[in-house]
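Heads up, the thing below is written out as structure tokens.
Omission of a single protein chain aside, the complex is shown with its protein chains in their original locations.
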Amino acid sequence: AFSASAYAQSNVTIYGLVDAGLVRESGGAAGSVTKVTSGIGGQSRLGFRGVEDLGNGLQAVFTLENGFKADDGTMDNTTSALFNRQAYVGLKSKELGQLTLGRQYTMLYNALSKVADPFGAGYAGSTKNLFATAGANTRVSNALVYASPVVSGFSAELLYALGEQAGSNKAGRQIGLGLGYAQGPLNVTLAHNKRNQDTAAVGTTPAVIRDEAKNTLLAANYDFKVVKAYFGYAWNKGLNSSPLPVANAFGFRVAPVASTDSNDLVAGVNVPVGTGNLLASYSRKDDKTVRNQDADQWAVGYLYPLSKRTSTYVAYARIKNKNGAGYTVGNNNEAGSGDSAFNLGIRHAF
Amino acid sequence: AFSASAYAQSNVTIYGLVDAGLVRESGGAAGSVTKVTSGIGGQSRLGFRGVEDLGNGLQAVFTLENGFKADDGTMDNTTSALFNRQAYVGLKSKELGQLTLGRQYTMLYNALSKVADPFGAGYAGSTKNLFATAGANTRVSNALVYASPVVSGFSAELLYALGEQAGSNKAGRQIGLGLGYAQGPLNVTLAHNKRNQDTAAVGTTPAVIRDEAKNTLLAANYDFKVVKAYFGYAWNKGLNSSPLPVANAFGFRVAPVASTDSNDLVAGVNVPVGTGNLLASYSRKDDKTVRNQDADQWAVGYLYPLSKRTSTYVAYARIKNKNGAGYTVGNNNEAGSGDSAFNLGIRHAF
Partner (left out) sequence: AFSASAYAQSNVTIYGLVDAGLVRESGGAAGSVTKVTSGIGGQSRLGFRGVEDLGNGLQAVFTLENGFKADDGTMDNTTSALFNRQAYVGLKSKELGQLTLGRQYTMLYNALSKVADPFGAGYAGSTKNLFATAGANTRVSNALVYASPVVSGFSAELLYALGEQAGSNKAGRQIGLGLGYAQGPLNVTLAHNKRNQDTAAVGTTPAVIRDEAKNTLLAANYDFKVVKAYFGYAWNKGLNSSPLPVANAFGFRVAPVASTDSNDLVAGVNVPVGTGNLLASYSRKDDKTVRNQDADQWAVGYLYPLSKRTSTYVAYARIKNKNGAGYTVGNNNEAGSGDSAFNLGIRHAF
């Protein structure tokens, strides 16, 4: 019984992350709050993936990844999507690259979380607090993604997500592009994301044509060994190009308005200190509309590893909102409720 | 740590299927649509199952099987049922057969998908497009299933699903029967399914007595080696005996009406061609009510294996509706939106 089923197991690998801790948020309209929060540094997840060698350097690959909340056991989305983080299948060739279909990350989010942000889009210092990453800017369903092989450090990725609206191939579709260079200490990515917000005609309801949401991000980091330096700069244009994470956290009489023309900046460091790593960053939202609802964020954190798979952490960040802006200090998994937050937690990968 | 947990793993086997591809549907009221679709050939699934030897030829068995959509990561049902495909536990004896309790397939659906249809109830050519398989005709909850041992190729299966309605043992119950013979190149099954549609009295709400839905299917295939031939013929009588997969896909002023007296036919072939297999079938719905809303379907497909576990495929089918019938070309997982559809995809089993 053992050898047979152990063999069966070999087709699938189970992996995951359980990240939980305490979050103290201050400055929100309803007062301070202390919470047990899941996914502070990275969303808690349980995944199933596999790779099958097909011969001639070709492989079949799949990933099914659930996001859950370790604080209350619920799924981490409002629609009970089981594999809300990732769900795809495809083919990978050493020479020709990889083509996958399903629910997948955008190049924009990967560049932000993996290249530009020393906090990796997590903890109180997540640059997501200001950068435009809400909704389909992070992951998109019905997507075809082609990833080129890496040649001399260069790589390219292309995403095409179908709108699936009858009568129009254009309505609701999304296009992504990533160009990367990683060699030695340097890692640079230029990413673009374009979401069509049209809806197709249905019966007597006419089509709705709307402005596209366009986001471009230049992300880079450089490992000086005594310090790893991070940088990111983004251009966001069009309707929903920079959706607000929280509608009106500070209870302003005039609620903040999502910018349709903005630039985002992040600059930070990861410094090995003692057994762990010290993280620090400055992020900025520059709203270029007449409202000029800008915001600054300062953040600091420390990751203390207990093993390769398990770490403890503390982090703190504060945002300064200008001209009625309403940005909040959240973390990887929550949008936040105030203009400052403190985190203390543990993350365990398996 | 390894040996201990590997041993623990041996009690459960993880298995599954990720099937995704492109679907182009044409002829529907809202126009053509191109989609990334999951489960074209067979619903994408993740399952957990186990067998324990209890001695004396007796085994304990269980299966828990989730159906999900690889295109968007959601569960493949509207009620967030986790193990919506199968969930059962039971005992299996070499000599006495198997008795299981839980959510299980009907004999009717197994006969259609495994014996009668060369497309296996999947791809554009799925004979489900015309055959009566909606809802509880495919799987049923609260079911006891007894499967006899196979004796000289003969086998029998009996299903009894409780209605679980207070005050009546009859209301809502479902009964299924399957008689099979499989020997050498021949495989024949006669299946019957009967669903009681009464509801029990609750408080001052009186009981509702309604016509039963009765479905009988004769399914057969024969492997001539150069070609495997398939055949199925069904008799459907009573309320909900042949529910419509789509209410009014073509936008008729008078919507199609579900037949309460119909016959279904399928005839097809699976021909080994090159490395792969060519599938073709003809299906027919013969509505015997005064509305006479008949339909014909022609279908063709090609499966190209990349390994034992991974295949690519193409398929095409077209339906001709008569007298205001509204049947659509779907696939294993979707009901479809038009009278023709093209599929191109990949399926990977693990």
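As written, the chains take the letters A and B, and residue 1 is the first residue of each chain.
FYI, a contact is a pair of C-beta atoms (placed from the backbone, for glycine too) under 8 Å apart; a residue touches a chain by one contact, two chains touch by 3 or more.
Bear in mind that the values here come from a model prediction, so they are computed numbers and not experimental data.
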For this session: Taking the full complex into account, find the residue in B:Ala30, B:Leu58, B:Leu179 or B:Leu239 that is in contact with the omitted chain.
Result: B:Leu58
Exercise. Touching the left-out chain: which of A:Pro185, A:Gly251 or A:Pro272?
Worked result: A:Gly251
Seminar exercise, completed: Missing-chain contact among B:Ala70, B:Ala143, B:Leu244 or B:Ala349 belongs to B:Ala143
Seminar exercise, completed: Where A:Met75, A:Ala182, A:Val269 or A:Ala335 are the choices, the one touching the absent chain is A:Met75
Exercise. Please identify, in ascending order, the residues of chain A that touch the omitted chain?
Worked result: 6-7, 9-16, 18-22, 28-36, 38, 46, 50-51, 53, 66, 68-75, 80, 82, 251, 306-307, 309-310, 337, 345-348, 350
Problem set entry | Residues belonging to chain B that touch the chain removed from view | 1-2, 5-6, 8-9, 11-12, 14, 48, 50, 52, 54-55, 58, 60, 62, 64, 79-91, 101-103, 141-144, 162, 164-169, 200-203
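The rule is short, and it goes like this: only the chains that are shown with their structure count from here on.
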For this session: Fit chain A to chain B on CA atoms, both being copies of the same sequence, and give the resulting rotation angle in degrees, nearest 5.
Result: 120
